[in-house]
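Down below is the structure, laid out as structure tokens.
A single protein chain has been omitted; all remaining protein chains appear in their positions.
Now for chain A:
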């Protein structure tokens, strides 16, 4: 009994003890080690910021000068366009390829499999150069009846500009990866959902669009977010085609001015800003598709901020009122 070393105050009056146990204030547990670790990290963070700001070699004034320079903004816009086209065309093709792989036609399955195999095997940079140099292989592109007469011919150089080659390369590359992501999403949807839709006689296209894909999106989104962000940064490989996207433009500038590090910082800052925006978009898209999957949706950061502000206000207001 005494070995349990119950505090004397507790034993003094057991009757009172049970009386107002529920009414007692709760004292939170303390974690001194956690505080110590936080202090160490705070000091390290301060050192890091200090290092960035006090070393003149970073040349922050150059960063500021070029951050919003017109040529940089134009290059950024091209990067955004490449990301957008790559994502939209890539995922559209990806959905088609995923459905082909899941179809019951062996030919469609095989074609989709070979496509994915091929485009995942070829490095993006090699593929881009292929498209860029397509004119060497075929200098005319004709539209018409397969194996039959052609109605319209166009020079490959005219049709496939560096921009078109870049979009083609990025989108086709992206499609192979997107296809697998979409397929993983479709496989994650319970078999019963498809059966229920079929039992209700809902048309096939509608089954896919309304029942299967929205549920698959829950699994697709986290990986797709990764893909879009890595595509956004990956667009920098098109610099080999002398296309004036962000990274290429930055290189051109620092080769002229010699401010290598500050110019790389300009690119870094823009990549960070846009990745942040994409992450925010991803959060809200994921939240949208969580509808019904969770009993109550978690609050958005904005809602959380508002709630924190209102509790803070509530906490301050009564103390103000009590002081005369």
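Quick note on the criterion: contacts are C-beta pairs under 8 Å (C-beta built on N, C-alpha and C of every residue); 3 or more make two chains touch, one makes a residue touch a chain; residues count from 1.
The criterion applied here is as follows: contacts and distances are computed from a predicted model.
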Note to self: Leaving aside the chains you can see, what is the UniProt protein name of the one that's missing? Options: "RNA polymerase subunit sigma-70", "ABC-type polar-amino-acid transporter", "Acetolactate synthase" or "Cell division protein FtsX".
What the structure shows: "ABC-type polar-amino-acid transporter"
Checklist line | Contact residue for the chain not shown (choose from A:108, A:202 or A:278) | finding: A:202
Note to self: For a quick check of understanding: of A:27, A:295 or A:315, which residue touches the chain that isn't displayed?
What the structure shows: A:295
Note to self: Please identify which residue in A:74, A:193 or A:251 touches the non-displayed chain.
What the structure shows: A:193
Check: If you put the missing chain back, which residues of chain A would it touch?
Finding: 190, 192-193, 195-204, 206, 210-211, 214-215, 289, 291-295
